[in-house]
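One structure, as structure tokens, below. Some questions next.
One chain of protein is taken out of this complex; the other chains stay put.
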Amino acid sequence: MDGHLGVLTEAAAVVPTEVSHTVSRQVERFLYREARLLDQGDYDAWLSLLAPDIHYWMPVIENRARDDPEGTYAPERLAYYDDTIDDLRRRIVRFQAKTAWAENPATRHVHVISNVEVEPGDSPGEVVAHSVFVNYRSRSERDEVVLFGRRRDVLRHRDGVWLLARRRILIAQNVLLSKNLNVFL
Amino acid sequence: MGLRIRLRRAVLNMTTESVDGAHIATLLCSVDDVCGGRPKRVELKEHGPVAVFRLNGTFYTIDDTCTHAQASLAEGEVEGDIVICPAHFGRFHIPTGKAITFPVTQDLGIYATFVRDGHVFAQLPCARSRRASSELP
Partner (left out) sequence: MSEQRPTDTEMLTGRGSTCWYDEQNACLDRRVFWDEHIYDQELERIFRRCWLFVAHESQIPKPGAFVSTYMGNTSVLVVRQRDLSIKVLVNTCPHRGNRVCHAELGNARGFVCNYHGWSFGLDGRMTGLHEAAVFERTPGFDKRKIGLPQAAQIATYKGLVFATFDPAAPPLDEYLGAYRWYLDIVLDNDERGTEFLPGAFKSVMRCNWKVPAENFTGDALHAGWTHDAGSQAVFGKGINPTSEDGLQININGHGWQVDSKYPVGNAATLGYKSILRYFREREPAVAQRLGAVRARMAGAISSASIFPNFSFLPGQSTFRVWHPLGPREVELHAFVLVNCGAPAEIKEAYRKGNMMTFSPTGLFEIDDGENWEFCTQSNRSAESRRQPSHYGLGLGSEVPSSELPGNVFRCQVNDANQRAFYRRWAQFMSAKSWTDISAC
């Protein structure tokens, strides 16, 4: 175990200001592997990456004036995702159902993950990871959708593995320019 | 009642020449006319309209016509010591008349203001000095 990670797992009196290269690399690999599992539609494996207390949040982005104090998103408004682990499991039941017509033939997914930055988290054993995603979906012969956005994650290291504990996804769209969002981001 | 009318006439007749002879103390309104956080617009034949504000007990007089698109500032919102023009929402600082935000760029005229016997007066430029200043290069 990396010495710096050892600092993170103690009830540290001093909060470190950066994470080690080793931890950064582990987090990147986690995010890339997660993207590959989603591309493959391996939702059971994807679920195993999530902490039991996961909060998975993707608010609707409103088109408001710059000086509007209400801001472009807020937790009490309608959201695309505002999920616990049980909510996500329920969605996966539909994805895996034989009668999920909008998934058959399968959507061709590509998740591109980039711009990964890792910072110490607020609690021991946790880090904050920022990343950019580009999600490409292709269905049928010509149906294609590209969606860009950013994620702010909290990853937790426990028993030798990283788990996703919090995710906030902000997409770079106001009106969603597709008929549905049949994808995790 | 009779005493009040006589007192009012005495106030109205009162003028005070300033030291430099360039301003005349002009009666604008009663202090009760400026209340509830709203300014009072006062039409003055020679000078043009002014707006009287009451901020934390102090009275201020500025030109009422916005220097940008000629709207009446007395119809604008007041936030603290800022008045917001109702036409294009440009902001002026009331105590100094300073133009603060786009699209207003030209400051407002401001006039020394005082209260006497329940009435608000402002030192407005008299006609002589206004003509003189308009001849300046």
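All chains are identified by letter, namely A and B, in their written order; residue positions are counted from 1 within each chain.
By our rule, a residue touches a chain if its C-beta (ideal position, glycine included) is under 8 Å from a C-beta of that chain, and two chains touch if they have at least 3 such contacts.
Keep in mind that what you see is a predicted model, and the values were worked out from it rather than measured.
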Taking the whole complex into account, name the chains on display that the unshown chain touches. A, B
Among the options A:Thr17, A:Thr99 or A:Ser114, the absent chain makes contact with A:Thr99
Could you please point out the subunit B residues that touch the chain left off the display? 66, 68-71, 77, 84-89, 103
Missing-chain contacts mapped onto subunit A: 60, 62-65, 68, 70, 74, 76-82, 87, 90-91, 93-94, 97-102, 139, 174-182
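Going forward, only the chains that are shown with their structure count from here on.
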Using mean CA coordinates as chain centres, what's the gap between subunit A and subunit B in Å? 59
